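Here the complex is missing one protein chain, while the rest keep their positions.
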Amino acid sequence: MTLKLGVIGTGAIGADHIRRCMQTLSGARVTAVNDINAESAASAVKSYAPNAKVFSDPHALIKSDEVDAVLVTSWGPSHEEFVLASITAGKYVFCEKPLATTGEGCRHIVDAEMKHGKRLVQVGFMRPYDSGYRALKAVLDSGKIGDPLMLHCAHRNPRVGKNYNTDMAITDTLIHELDVLRWMLNDDYVSAQVIFPRKTPKSLPHLRDPQIVLLETAKGTRIDVEIFVNCQYGYDIQCEIVGELGIAKLPEPSAVLLRSEAARSEEILTDWKERFIGAYDVELQDFIDGVRSDKLRGPSAWSGYAAAVAADVCIKAQVSGAVEPINLPAQPAFYN
Amino acid sequence: MTLKLGVIGTGAIGADHIRRCMQTLSGARVTAVNDINAESAASAVKSYAPNAKVFSDPHALIKSDEVDAVLVTSWGPSHEEFVLASITAGKYVFCEKPLATTGEGCRHIVDAEMKHGKRLVQVGFMRPYDSGYRALKAVLDSGKIGDPLMLHCAHRNPRVGKNYNTDMAITDTLIHELDVLRWMLNDDYVSAQVIFPRKTPKSLPHLRDPQIVLLETAKGTRIDVEIFVNCQYGYDIQCEIVGELGIAKLPEPSAVLLRSEAARSEEILTDWKERFIGAYDVELQDFIDGVRSDKLRGPSAWSGYAAAVAADVCIKAQVSGAVEPINLPAQPAFYN
Amino acid sequence: MTLKLGVIGTGAIGADHIRRCMQTLSGARVTAVNDINAESAASAVKSYAPNAKVFSDPHALIKSDEVDAVLVTSWGPSHEEFVLASITAGKYVFCEKPLATTGEGCRHIVDAEMKHGKRLVQVGFMRPYDSGYRALKAVLDSGKIGDPLMLHCAHRNPRVGKNYNTDMAITDTLIHELDVLRWMLNDDYVSAQVIFPRKTPKSLPHLRDPQIVLLETAKGTRIDVEIFVNCQYGYDIQCEIVGELGIAKLPEPSAVLLRSEAARSEEILTDWKERFIGAYDVELQDFIDGVRSDKLRGPSAWSGYAAAVAADVCIKAQVSGAVEPINLPAQPAFYN
Partner (left out) sequence: MTLKLGVIGTGAIGADHIRRCMQTLSGARVTAVNDINAESAASAVKSYAPNAKVFSDPHALIKSDEVDAVLVTSWGPSHEEFVLASITAGKYVFCEKPLATTGEGCRHIVDAEMKHGKRLVQVGFMRPYDSGYRALKAVLDSGKIGDPLMLHCAHRNPRVGKNYNTDMAITDTLIHELDVLRWMLNDDYVSAQVIFPRKTPKSLPHLRDPQIVLLETAKGTRIDVEIFVNCQYGYDIQCEIVGELGIAKLPEPSAVLLRSEAARSEEILTDWKERFIGAYDVELQDFIDGVRSDKLRGPSAWSGYAAAVAADVCIKAQVSGAVEPINLPAQPAFYN
């Protein structure tokens, strides 16, 4: 039976997920759509899901019989409300990151889900679905490089808009590393420190850029993440794991090798949307397959919570300049 | 409306295409299946398409109302018959390569399709759907390296089975280059020469391995293709275009960079099935989308014919040792 | 006129420098040799400089008319004494690193040299003579990547001996980065912090390995150096400069690209002696040319002093765990 999906939020990623479900993926179709901006909803439906019903009330959409599962792709601050409502309705829900804007908000969802008694929530962290990160994890798990001791990472954007501020380097940018590295290492963060190098003149006055975040895990692995969102040259994601026996590095996206104008060169992407484009398909197909087989396997509400708790501390460390402890409760058996 | 597909031949690639249509792609389902080996058909249906009907007669399948379009994935020698029958039935047909085993057989199909008056046939050449070849073509078409003057290519397998013979280096192996390079260059072959280097001791007595095929195109571009099917080390596909201004090289599949045991290394695939695995999805989705929009865009019967004509001459050149002319008629406007 | 060199210390590097002067370089020959171990001196002379005179007293060697300039290649703790004596004798002196074992010792040399009134001392930091570091500096100085904001470095050895302790990660290993990065950036260090990741089980109990040293420069550039001396896989030196506009990375030593056994691979050196082998020749030729033209251009006593001061603070930071300030006096005009 084809899965009936209801989508709340039809902006950039919402519309793209609708297209994905209707034209690329298998086993689901979008039957219901809502957006606070009615025009946006209408336009998405027109482009990709002509037979879907536009709901003016997101809660009516959640409850509707036309909806088997919900995709929450509205603005971050509205996620908590819609995810909680979906749990109340006993429906599976895929929620774009962040699960909630704070650790506390995420905790409400975790509590509600555990009370409900079954995993219903998948968070839209797509990097664990990226073929590159998967290959890297496969090498790590193979034992070829021994246990991980250090990670050197970088998250670089060519430039950011005026609204991007120093906090967002954590909540919007680092958040992906916070999730994917935890998954990669199967380990939890215990402290964070933030260092501010000499600021790039390409950054606006209100934004400290670049930043270096130093994380420590429970097992003692040390992680450094360079966040540099006005690096000019490209959207570039680096992750290198230094193990006891060797080093493994995230693959570069494959590119044509050009010999021209006195250089050997390979293109670097500049648009973040292209960097993990394949991962979105795999992620959403996995959600659909998970719902259809009544067992979710993707990033859980707990993952969303863990990332949010670490992000909260990183922001504190930006201000204090000190090494700040991260206290995440032990993961409940429910989430193993 | 979901497209109803009938599949003839449920061996390795047939079964995989059924799985693909049922679990990964959008807009189609397999409703009918046939194989000369009834057990094979039953098993494929059981694994991937429980609701599909097993036909004992492939021609009944082709004609059935339960079938909107046909996938021909049986052995090569049976392709011509099933493709011609599909055309007669006025149904779209996706045929795995080869379209027919000889240039002459392909010509029958071209003639039948032109007589029918509309493109109905797509040949299962998947390399033009590979993201690497597409990126390479994009660079070529951008003009960055100027017009192409030479191509250096290689098609290497770790090893081949006992049944693989010297001819098959052309008909089974080179055939993919014959198709994809013609597409890449938008040009036709005018001559072929085959050179036999010192034979690898890893090859069986009856097989001349490696071989080098030299092709010349109508525009004067020169192509060398190394075919080496007992190269031991991996399944490795190389394609380098030397242009007036620079050189562009087919991307290597992206891989984890490992530093260990006194080496920096990246894995090379050994199983051909993994090398173009993404391309099969794109290829078949394009066929489905093409049928649903009533306009095929993939490799045409003419492409199948052109590759077969060139292959016939390469085999002649293996025997003669001479430079042999390739005479392909001008492409009919029907196929532009 | 061929330069007459006297060498004090004929161990591993001393003997190698004698060979270098006699068989590879231009414009100098070794005429006098001393070692506390007379057998060692005799053996070096026999192998590479049969006409050189063996001195039993290093101070007699320094004063001898047979010696135009001195090479100090004895154990570190003896360097200060021999360099000071050379200055007193008014002779040019090339001193292997370290110039002295502490900042204070180096200061004595700096003071003596300034009092003498002319540069006489070159310190054996060879990395600024390495073609890779020079190419990297050329890119930085070209402005292509803008001003440097961050440096990510690594200094890895496959393994170390029993005598190697936690301090030596600074004084023997990091010391090369302390010199070359200061030269690269044309900047001074203002603080240091040391982080100890999870210890590798390959390290002996008394040695904390790996370590991460975080340095800050006067201009605000942030440097992280991973020191990992039991990394098993190779001798591997990494240096990546993140600038305002782009990133430049120290070249890997060039190596044959091998495709074999399901991998593309390039060899990594395992013996540190081979990594900068070309640089030793250039370094010593530059000393010889400098002496012959009466003007030294290589690493000065001030460079030796600056590296020693930073090293002293790094050792303090290993113990305190805190961010420790580095206070280097302003460089005297004498050294510009």
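Each chain carries a letter (A, B and C) given by its place in the written order, and its residues are counted from 1.
Here is the rule we use: a residue touches a chain if its C-beta (ideal position, glycine included) is under 8 Å from a C-beta of that chain, and two chains touch if they have at least 3 such contacts.
The shown structure was predicted, so the numbers you read here are calculated from the model rather than taken from an experiment.
Touching the missing chain, out of A:A135, A:I268 or A:V323, is residue A:I268.
Among the residues A:E81, A:D187, A:E252 or A:D281, only A:E252 touches the chain that is left out of the figure. Contact with the undisplayed chain is limited, among B:D57, B:E104 or B:E244, to B:E244. Checked against the full complex, the one of B:D111, B:D172, B:E226 or B:E266 touching the unshown chain is B:E226. Residues of chain A in contact with the chain left out of this view: 232-234, 236, 252, 259-270.
In the full complex, the hidden chain is touched by chain C at residues 22-27, 131-132, 135-136, 139, 144-145, 245-261, 278, 285. Not every partner is drawn; the one left out touches chain B at residues 146-147, 149-150, 152, 195, 197-202, 210, 212, 214, 219-222, 224, 226, 228, 231-233, 242, 244-247.
Following the convention adopted for this analysis, only the chains that are shown with their structure count from here on.
Residues touching across the chain B-chain C interface largely coincide between the two copies, over half of the numbers being common to both. Of all chains, the one whose mean C-alpha position sits at the greatest distance from that of chain C is B. Along chain C, residues 232-233 each make contact with two or more other chains.
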